[in-house]
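Note that this complex is displayed minus one protein chain, with the remaining chains in position.
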């Protein structure tokens, strides 16, 4: 999902009913705007680094997607909203033509946010009309692409959160992106006993990859067989407190815990703690989307990269899970339950759960796996520009699973494959330990 | 003036009259805000490169100057407007403490522009009170510093123009910073005959450097003697048309015209024309503060660096003037006459003049000299932080003279020494040829 | 094998007989020196890039290995040959202490090559004595480490070839590293018909990883099960001629064939052909260890990276093999047969074979796989410094299999896992196509 890429393999439209699709279209598009409710136009221009994009760009690019792949193809007398937008708001689709360099997205204050909002509104109206008026055959053709566009937009909703956090995280005044919800309860301290629980799974010849009806990205298939040994996963993700123990035990100074690349990264950057942690007068704080907050030991750890995750696992005499192990384990949980993106709510990892089974299975933080992101046997990207979504990033990235507190509810499932390079830290990425049995 | 640095050597307050100083204070401060009248908060965050700053930063830093050097020292019960502003809006004063890294000024969307405007207003009110109520002895002490602050602010007015031009110049939609004045006349074509005129000056033992009453920066003195040979200056600055001839004659491809550093710069950047020039379908255009406009051959050339200026001079079988030569020549013109910054007016070099004597002597474009920026014999920077203004930049820069169309009227004089590195192009910098007699 | 890392899992010494081990020790050490026979001391200082090392450094480092891991541990009254060598010739073993920065290996002309040769001789004599005199228990302990050291040295023999080729390849006089053997026959043109042959293999639940007696590296185990679909491999590796077809068909200009990272690499470097290819007056040449030679269409292609391999496979409507697929296929060939490193012989890929079965299975060129280099289930690196060999590089690299014309004969086997980053081109790396059945 790095850079919000998508590509669907929806054999049949998930929602053939126009009204349902229209309602869903409006809902998703509105949720995007809701995320920006407390940001000012000047905030929306910030680009913290090449990998992150300004909020304004996300607002425009998600609209560009519908214009480029739906309106242009299905409208009767298509004229572009603005000729230059095709160039300015393309992300990386080579087949679509040239594009504005990614690292310079923060240099464009024009078109203004107000113009981008008008662009969104125009696209929304035309999509509304399209969904309502296409004849049945054309609608059947368009519906899966619309569905794809909505999942694409949900991916960008998560990036809006993590990209503005990366930008605000550089500002010494620690700006607040989302006001803390008024009803945010003081959370009780979690018992540490909860953290000593392992859940076992049986190995053997498993089928992995998406199966069934409903939307999924092309990289989740084809369904195929993999042989696994017996394994166990930890009942909860790693907490801040556990990671503090690693730090205090010299984890960042012990080469033997680290991959060679990871050790170089630690030394080059003089890294000594997760991203967004601040030690102020002897106390630890976390920068969050709600501003600077005290770091609680019993919260679930986030914003570590794969090098840190693997070093922690080495220190804990465990390992990271394999992609297929997590997929099999996640099948036993409900992908609709968990801490997901809740505009107006708390967008930061909550306390480590004390459930039975796999606690915090979906949501809260993405779990790093040890599995490089590679094509499944028989995988073929789609023809044309849409085929550029997933396959072309299958190099030097690792799979993450399960979704985070910034993922829209309903967006993930057990077979969902998110991916980021091993040194990425600005997503809500955490650690779920695994071990052989 | 790179980075707007200043340091005064005003032996006596130039304007001891409170009312006059107050009026001038209000006028200069208002002119700064007037420059931003057509910019949106999102525009004011743009930072095109490390050497340029966001408009918002200029608005804040010029206020910080008065708070740091005046209010803090002269107010009875000084409390800072905001503790963090001292860190965020210091430019480069080591003596004043740490500061936010210059290249990251564009990463701060907070404090918002509206908060910075409130900061300006608060500083204005407190400065107003200070000027009105200080006792005579304290006023005599404060007045030269206030005068210095106003000249410092005028330097930043020019930078507001050139820095937003640098930022907008990167945007493919060519935004307009200043609306074109409604009464902007269609200029008549200048006769090229005007461009063949040289003005001679006598050499000998000259005195150079500031002399007399009135404000001047510390680097303009001490007045001292220099021996010069007879020389001539061209009657007009180089025009776009003349520079096009240089281009068409292979100027950018002929190593022998270039300094070694300049030739490396041309080759590394594949440079083939001045900054902001665009060739579109065979016709030349210039990006200006008023948007993209057709390039006219009879306009005065701007946005070339010293390497380009020297290469052009070599091609034209002439040379750049020495600093002292230009100073002596400029003494014969009126520093109040010429094309200067005119908020609401045309902020782009106009036609080459057809005057007698030195045409376009002051204003329009800064003239590159061949003289490195070095201290005059006997120069001593002031004690304390104020002493950091000019002296510490006397390395690897060249002197420029005469002011530009973005310089506030009344800001320059014959002894004024502006300075930039030889590769800088984003100021309104042009070429005045010189030759030996 | 990047950087020559090693780590053995020899449960029992492969050669418990002292005489045999001694003979093998002397033979391997002598072969290293034989590779440098035609290089001058000044050649041996060349370091083409950070990833490559000077010949002199390989000569010293392989001796350092025996001093550090054998002599220091097993000699009765160990004293180091030279205190500074421990620092200068350590490659990357964090547990052993600080080391000279890798990218600066080419800056050390002292100790001189003649001193390094004396170092080798001293280590050889002391190792000779050690092997001959250790008591049985100690010998049993030392023998697997000696065996490891010899395999480590063989890896550096290959790097001596590829690193000097990288250095000489930068010199416009095209130096000859190895004289062309006098009896080098004019090879007959291969029939292209040979290139249309596919060999099929059955899928199902396979065991992969090393099994049996004899030396192997730790990363080749543990033996474990993997499920594979039916697949086919091409009967011969890709030839220069086939790759020329790809080039002429616009392969380097067609984004859709490339991974995103690969496309960036092509564009940033303006890449248009494999490493060491030169087009001179319309004819293609290859720089080889024997100097510049005409490029023959029927020779096996080498010096492409994984991006180029994958782009070619996409163009050919095929794919790269998976690691396990190649391992299973290679089991049917004899690892002692093929084109291997032959000091005094031809060290450049020969003609594409016309065998039945898998032609050129072992030797000639390393085959890129699509499989990232990751630990096998249950893999645990050894304790201590020796454990740093393989595991810590399991990040952002791909597995290659089969050995090359610069690999010492007898060094590889079906389960051997070589690994390099996807952008590496200076090894003898080629392409074997695979497809689903």
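As written, the chains take the letters A, B and C, and residue 1 is the first residue of each chain.
Operating definition for what follows: contacts are C-beta pairs under 8 Å (C-beta built on N, C-alpha and C of every residue); 3 or more make two chains touch, one makes a residue touch a chain.
Please read all numbers here as calculations on a predicted model, not as lab measurements.
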Chains shown that the absent chain touches, full complex: B, C
Candidate in contact with the missing chain, chosen from C:72, C:104, C:133 or C:253: C:104
Of B:49, B:259 or B:386, the residue in touch with the unshown chain: B:259
Contact residue for the chain not shown (choose from C:48, C:70, C:400 or C:433): C:48
Residue in contact with the excluded chain [from C:172, C:212, C:269 or C:282]: C:172
Where the missing chain touches chain C, by residue: 40-46, 48, 56, 84, 87-88, 100, 104, 106-113, 167-168, 170-173, 175
Where the unshown chain meets chain B, residue by residue: 92, 94-95, 205, 224-227, 229, 255-256, 258-263, 307, 370-372, 374-375, 377-378, 387-388, 392-396, 422, 436
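The working rule: only the chains that are shown with their structure count from here on.
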Pairwise touch network: line, ring, star, complete, or other: line
Of all other chains, the one whose Cα centre sits farthest from chain A: B
Nearest-to-centre chain - CA centroid comparison: A
Euclidean distance of C-alpha centroids - chain A vs chain C, Å: 38
Set of chain A residues in contact with two or more other chains: none
